[in-house]
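A single protein chain has been omitted from the complex, and every remaining protein chain is retained in its original position.
Right after this comes chain A.
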Amino acid sequence: MSGAQAYTADEMMTIAAARMLSGARSCFVGIGLPSTAANLARALHTPGIVLIYESGTIGAKPATPPLSIGDGELAETADTVVSVPEIFNYWLQPGRIDVGFLGAAQIDRLANINTTTIGGAYTSPKVRLPGAGGAPEIAASCREVIVVLRQTPRSFVDQVDFVTSMGYGTGAGHRERLGLRGAGPKTVITDIGILEPDPTTCELTLFHLHPGSSLDQAREATGWPLQISPELRETAPPSAQELEILRAFGRTAPSTTPRRSERSRM
């Protein structure tokens, strides 16, 4: 905590994510923290941003945080509602969408994402996760991708157990060799800071620390020797306006809505 006002790690993550959307024209949104961040961006600084949910709602403007990607609120406030084949084939696949938002159970040094299984064999895993959903194509096709998840040694691993969605694969040039059209995960926002791929190696590197976080804390939460950018900066703390609008949006949520950013997904 720092600054005049107390705020939570989730609030810092959400606000940092909302700031990243400044100037984006369109965003493929997942439920939970990404959806909240996108709507915060719409309220704060990017009123024209087109929010697209995989259920087929284009230009949704929810007044309350939806629990699922197909809540009636999204359909009723959207510019248009299209079928699921259309959303994936016409809008996502050709690369028409600026930003994709992904959550993850695991992310690795090269920003590859796992939401499939952890431990054991594929057919007898230790933990069975929900799977891919829209994420592989979002990771491949959006112009760029923002990943949001909490940073722990279990979630930040040297190599993911299963590549559900492609980050930078085996390193620089891999995406290009595969013909993937989007630029991949340009930003990874956690409760500790903000990581970006190294311009040469694509390895996730710490570029921002959130106020109150330390380098030691970041290193301990990372399952590989974490590179720190020489240009490391401190994230600006949430402003009073950012917190006020975020909390006003959150207050309208059903009281039982869980706030589990690691489960946010596309």
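Things to note:
As a convention for this text, a residue touches a chain if its C-beta (ideal position, glycine included) is under 8 Å from a C-beta of that chain, and two chains touch if they have at least 3 such contacts; residues count from 1.
Rule of thumb we're sticking to: contacts and distances are computed from a predicted model.
Set against the options "Lipopolysaccharide biosynthesis protein", "Peptidoglycan D,D-transpeptidase MrdA", "Na+/H+ antiporter subunit C" or "CoA transferase subunit A", the UniProt name belonging to the omitted chain is "CoA transferase subunit A". Looking at A:7, A:101 or A:162, the residue that reaches the missing chain in the full complex is A:162.
Within the set A:116, A:155 or A:187, the residue that contacts the chain not displayed is A:116. Only one of A:38, A:132 or A:149 touches the chain withheld from this view, namely A:132. Interface note: of A:180, A:215 or A:232, the residue touching the hidden chain in the full complex is A:180. Among A:9, A:43 or A:67, only A:67 touches the chain left out of the display. By the touch criterion stated above, the residues of chain A touching the omitted chain are 31-32, 54-57, 66-72, 74-76, 81-85, 88-89, 92-93, 116, 122-137, 140-141, 162-166, 169, 174-175, 178-181, 254, 256-258, 260, 263, 265.
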